[in-house]
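Yeah, one chain of the complex is gone here, protein chain that is, but the others are all in their spots.
Chains here go by letter, A, B and C, matching the order in which they are written, and residues are numbered from 1 within each.
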Amino acid sequence: MSDSDTSIHARSERFLSMLRHCQVLGLRVEHADRQGLTLRLPYSDQLVGNPDTGVIHGGAITTLMDTTCGISTACVLPEFEICPTLDLRIDYMHPAEPHKDVFGFAECYRVTPTVIFTRGVAYQTSRDEPIAHVVGAFMRMGKAGRVMDAGTRDGGQGA
Amino acid sequence: MSDSDTSIHARSERFLSMLRHCQVLGLRVEHADRQGLTLRLPYSDQLVGNPDTGVIHGGAITTLMDTTCGISTACVLPEFEICPTLDLRIDYMHPAEPHKDVFGFAECYRVTPTVIFTRGVAYQTSRDEPIAHVVGAFMRMGKAGRVMDAGTRDGGQGA
Amino acid sequence: MSDSDTSIHARSERFLSMLRHCQVLGLRVEHADRQGLTLRLPYSDQLVGNPDTGVIHGGAITTLMDTTCGISTACVLPEFEICPTLDLRIDYMHPAEPHKDVFGFAECYRVTPTVIFTRGVAYQTSRDEPIAHVVGAFMRMGKAGRVMDAGTRDGGQGA
Partner (left out) sequence: MSDSDTSIHARSERFLSMLRHCQVLGLRVEHADRQGLTLRLPYSDQLVGNPDTGVIHGGAITTLMDTTCGISTACVLPEFEICPTLDLRIDYMHPAEPHKDVFGFAECYRVTPTVIFTRGVAYQTSRDEPIAHVVGAFMRMGKAGRVMDAGTRDGGQGA
């Protein structure tokens, strides 16, 4: 890894360490560089949603994907910056297989001074066989992120 | 509450008790009847995403809304049934105010034998001043929920 | 109407007049001011999707809502500016009633120097009984809208 990638990795871990319900899920940074972020959700009996099938409950995967998109903003920002979620969409393609970890990958496909658009997948074996697709937009809170004065309109967002 | 509403309330609590990362967030059932489900996310310093503002991090609200939509299926189903998420969309309208609990409300606006469509809001004071709007679709896994044989297509979903 | 509202109305009509497939649908500006834009889709036998029910085909309503969101940006911008769509989501709540016009309403709920977020409903009688909910984000192409240099990333969008 280049120095820059090391720093992206370190910032991603810092982000993740702040989110306690993510730690409970066991989320960890698998890989992070300028091209994107991969988080791992380790399989655990405690995450099983359906005892008959042993499949991880969907909420854990939603949290994985939300977190992956949110932290992937660290891949394109020069320094640590909290970027609140503006919107998030997840579409589940296939059920996850039981007894296997789930990975979340996300990249920033459009970076404007005020909003970052991210996109990614949840997968187990390969990104080409996604369990779920995800798209999310995040607000930059730096100087450029300040919204226009638009009456009662409010450009910021929930942390 | 009628017997039926009591039973909806009890099933909602059972659902919630299965989701450990939701318990870490402190989520609890505020109200549940045939018209919909309300969950409460209590404010806590541990959930703060932005120390400068004291605002709860967005991931906690995303988890609240995902969980509220998913469990709201209990409001229209005759018995306990696990309904995996098919898709989920959240749009944040305003940031949450610090030091105040956040509520999630969801109702099932379209119920078919195989898919349930839900819709709701996150709010603090009143549903009419939403922090976020959410829409989610969930798969019924009962007999009627079995998908048509469509080659490699897969109708089930991640628990 | 104030001078400003007149100007918003005029710009909305100018926008609409550029979109030929919207003219074929008969779309027209019903109302436009700083609070939002309302377009009307007149009922017509030519728009019927289901001859058994006389209901307008969904594609006409999707086009109505896409157009309403896109042109609603004129309500908050100081002058005529083309804002390409970044994303769009429509959720249908109820079928439209036959033999009645459909209205689309949209407002800009978050305005940043680079991206405008809009939200609205399709309805027939009242906005409180929506046929559909819609959310859309649009890129500002002015000076502030120029995206950061981010390698192969591309912030602009399809006009």
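We adopt the following convention: a contact is a pair of C-beta atoms (placed from the backbone, for glycine too) under 8 Å apart; a residue touches a chain by one contact, two chains touch by 3 or more.
It should be emphasised that the depicted structure is a prediction, and the values quoted were computed from it without experimental measurement.
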Contacting the left-out chain in the complete assembly, out of C:8, C:60 or C:76: C:60
In subunit A, positions touching the absent partner: 89, 91, 93, 109-110, 119, 133, 135
Those residues of subunit B which, in the complete complex, touch the missing chain: 34, 76, 86-87, 89, 108-115, 117, 135, 137, 139, 144-145, 147-148, 150-151, 153-155
On subunit C, residues whose C-beta touches the chain left out of the figure: 18-22, 24-25, 46-50, 53, 55-63, 66-67, 70, 82, 84-96, 131-132, 141, 154, 156-159
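The working rule: only the chains that are shown with their structure count from here on.
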Centroid distance [mean C-alpha coordinates] between subunit C and subunit B, Å: 29
Between subunit C and subunit A, distance of the C-alpha-averaged centres to the nearest whole Å: 30
Contacts with two or more other chains, residues of subunit C listed in rising order: 89, 109-110, 135
